[in-house]
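A single protein chain has been omitted from the complex, and every remaining protein chain is retained in its original position.
Right after this comes chain A.
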């Protein structure tokens, strides 16, 4: 499934502390961040973001839907979110 990627219109930059920055600009990458590099094990916004990423990767939704859901999940995980279009 990860062979299909959909780029976002703009990157989302997440900061956690002074030394950790995640820069994400595609649905596939957001999916991998949620799966492997996320500070909280579970959360409503995280689950929604996972579902949105899967829909987009399957071609059933638009990339920016995943982006918006990913930003909400990042806020839930208490990342500092940098994005012009939040």
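FYI, a contact is a pair of C-beta atoms (placed from the backbone, for glycine too) under 8 Å apart; a residue touches a chain by one contact, two chains touch by 3 or more; residues count from 1.
Throughout what follows, contacts and distances are computed from a predicted model.
Q: Could you tell me which of "Branched-chain amino acid ABC transporter permease", "Cation:proton antiporter", "ATP-binding cassette domain-containing protein" or "CBS domain-containing protein" is the UniProt name of the chain missing from the displayed complex?
A: Options "Branched-chain amino acid ABC transporter permease", "Cation:proton antiporter", "ATP-binding cassette domain-containing protein" or "CBS domain-containing protein" considered; the missing chain's recorded name is "CBS domain-containing protein".
Q: In the full complex, which bits of chain A touch the chain not displayed? Write them out.
A: Residue positions of chain A that touch the missing chain: 2-3, 5, 7, 21-26, 28-29, 32-33, 35-37.
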